[in-house]
Structure formats: structure tokens, C-alpha cells
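Take a look at this one; I'll ask things after.
A single protein chain has been omitted from the complex, and every remaining protein chain is retained in its original position.
Entry: chain A
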Amino acid sequence: MVFNSFNFIVFIIPVLLLYWIIFKRSSVLQNVFLLLASIFFYAFADWRFLILLIASILLNFYLGLKIHNAEKESKQKMFLNIGLVFNIGLLLYFKYFNFFYEGFFKALNLFGLDSNHNTLKILLPLGISFFTFQTLGYLIDVYNEEVKPNQNLLQFSVFIAFFPKILSGPIERAANLLPQIEKKRLFSYNIFTDGLRQILWGLFAKMVIAEKCAEIANPIFDNFENQSGSLLLLGAFFYAIQLYADFSGYSNMAIGVSKLFGLQLMRNFSTPFFSTNISDYWRKWHISLTTWMMDYVFTPLSFTLRGYQKKGLVISIIATFILVGFWHGANWTFVFYGLLHGIYFIPLVYSGKMNKSEIVAKGKWMPSFKELFKMLALFVLIMLTDVFFRANTVTEAFNYIASIFSYSLFKFPNELLSSSYIIGIVLIAFFTIVEWKHRERLHDFEISNYNIIFRWSSYIFIFLLILFFGKSSETFIYFQF
């Protein structure tokens, strides 16, 4: 049940009414109801893995308490390790088993050994990459004494299974979400309407921008061998926008839906294309994943390698980004995607320009030429790297990029004059201007500071755009992860 479906509307309206009218009296009632709604939501998507989700909740809850209550450090570590093995094991089995299994037989082939084998048909439980990362983070936080373990199984279950984020994140942290679940939520008109605004913008990003870009990019990628360099460049452009609109749109919807229940999830995208260097970009792209990787992979790794100075940093960054890539799926294309991003950091490490930058052109209408140039250059780099994200194999991605840089790059693509492309570009321009305008706000469509007439005309305008140009598809790119 995706947010932009009729089923979801039928589900969410009664759930919201019951939540705020019948179950508002105490946090216990609110949590019981949220848990039931979340179980229904998950089971509706795929009931077969409900048992797995419940088992994961129970075991991680128990381990959190065990880690905290153990007196000796060695015992604490033992319980942590059990948790790491269980959670990472789940992920490895369901998501990566065939990748390593095939790799093993390919290696045997190299030595001329017989390799008659069949890969296993393993179904990927929905949301597994998201909820296992959340439970892993929780256990590590408890072990590091960053958070106290939650003593209440009901609250903990809501923390893991809360339906707006179970399928595709944001990957929440105990320190942010648990305290909110522990308290009774009071209805706030402002938060509720802000949630609705964010959902509207998410719907627009997904149903209009991402779908339009997909419509243009798909035929180019599917038949890239026969396209001119200039058209391939356009294909890469539309795909980069599609990827962003798809996942940032999804995240805005998830965060918005969650606000309707009075729970504030973490921000997941913060206008990443308005960055002037790669490190800034990653501070704004899929924030819940990158901060997770920062805290639980990069920090320990760079700490261990701190004796090697900048070389140690470079190794840690590259290893972290390979993992970021690999998290997306068991395919070498994702490994390459991560590796390339890691490599882009090297000049920054050596020039010492890793500082968090200010918001581009803060307080101004327009960026300077220098800022604009840097943003465009970064965008082109990211857009070309996204080809690895989209392609089926690494070779295909290399061929695609090599074909861009051919003589036909200078051939004018006639497709650009077709109505589909023109509409796509105009819509993207509108999308970009709105996001640019709100790059300093708390989300991409936080327009509470405007007057009521402007606000309502904006809602109606965007609603009409969705009505006229929107397409509904039941899939999101990030569901496969």
C-alpha cells in the first residue's frame, strides 16, 4: 500500500479519525492503536514476513535490556555481538546470499572447477534494509551508553514498526523517535497542516516529476546502444532528477504522514543539488542513511585507522561509501557507485575543505556565477555517476558513459523539441525554483510564512498539476532496497 494509492486513502482516514478521537486519551492507547495499524499496514503489503518483523522486534528489545543490565563489559559486548550477528545475518541472508553464492562459483570457475549450481529463490522481506539498520543503530547506541534501553515492549514495537517509515525509511534513531513515542501526543493544528503540505509536495515530486522523468529516461536507457551521445546525456539528466524526485518525494510523504500522527521523523533530503562540493551533497542526500553510516561505520573505522593520518581517512571514506552503495543492493553497479563517490572525496580530504558549508547564497535570491558553476559541475558529476545506479551491469554503465562522449554528443537531439520533453523540462524548472526558494526552510514546501491567499492558491495550483500531469505507479525506486 503506497502513499499515493486509493487503498492508502481508505486506510489512513479512519485510522487518523480513530487515533485523534477515540485513542487520544493516553500514550498507551495511542501506541496500541498505532501498533495495530502498523501491523495491518505491513501485513497488507506482505504478510509472509510479519513473523520475521515480530521476531526482530522481540529479540532486539530483549538484547537492548541485556546489554544495559550486564555488569561486565565483556558480557555487554557479547550481547551486542549476538545482536550484530542476528541483524546483519538477516540482511546478508535475504539480500546478499545469492550475490556471494554466485561470486563463490565464479571464483571456482576461474580455477577451472566444475560449477553446476542454481541460485536460491529468496524473497526480499519489505523494508528489511531499513528496519535492520534501525535495530542495529539502537543496539550500538545502548552499548555506547548514548541512549537508555527502552523498557516498554509496546513503545519499542511502535519505534520499529511505525508504518509511515517501515517500508522505506527514514532510518530513525532511538534518541529522536523513542522520546516522542513515550509521551502522549497532543493534536496540533500547525503540525497537522504542515504534514499535509509536505505530503502534497511529496505527491507532486513523485507523481509528476519522477513519473515524467521515468517516461523520458526509460526508453533511452532501455535502448542506449542506438542513441546519440546528446540523447544519452539527456537520459542521464532525467534519470538523476527522477531518482531524487522519487525518493525525496517518498520521504516527504512518509514524514508528512507521520506528522499527521504528531510524530516528527528526521529529515531525509535537504535540497542536495544545491551543494558546491561532494561532501555537502552527502550531508543533504538520504540523510538518515549517511548519518547512520557516519556514526556506525566511518567513525569507528577512521578511529581505528587514525594513526595513518589522511591516508587512514581516505581508506575509511572509500570503505564507508562502498558500503553505502552496497546497501542499495547485491549488485556490482552499486559497489561501483559507492566507490566512485568515495573517490570524489579524496581532493577534499587533501585540501582540507571538508567543512560544512553554509547554505548556498544564503539570504539571497540568486547564487553567484562561481556558486552556480560549482553546483552545475557537481550535478553533472553526480548525474554521470547515477548511470551506475540505473544500469543493470557495470559494463553497461561504462558503455553508456563512453557513448555519451562520442561525436554524436554534438548532434542536436530532435526529441528535445517534442511536447513530452518540453513539458518535462518546464515541470522540472518549476520544481527546481520552488525547492531553491525553500532551501533554508525546514522542508521543501514549508510555506507557513506566506499569507493565506498565496498559500491556498499554491495548494490548488499544485493539486491541479498533479491532476493534469500526475501518474500513479505502485512502485518506488527505493522499495527494492
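The rule is short, and it goes like this: a residue touches a chain if its C-beta (ideal position, glycine included) is under 8 Å from a C-beta of that chain, and two chains touch if they have at least 3 such contacts; residues count from 1.
By our rule, contacts and distances are computed from a predicted model.
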(request) Assign the chain not included in the display its UniProt protein name, restricting the answer to "(Fe-S)-binding protein", "Stage V sporulation protein AC", "Acyl carrier protein" or "NADH-quinone oxidoreductase subunit H". (result) "Acyl carrier protein"
(request) From the listed residues A:29, A:70, A:294 or A:343, report the one that touches the chain absent from this view. (result) A:294
(request) Using the definition of touch stated at the top, determine which of A:166, A:241, A:287 or A:313 touches the missing chain. (result) A:313
(request) Pick out which of A:4, A:288 or A:302 touches the chain that's been left out of the picture. (result) A:302
(message) List every residue of chain A that touches the chain not included in the displayed model.
(response) 144-146, 294, 298-300, 302-304, 306-307, 309-310, 312-313, 349, 352, 354-356
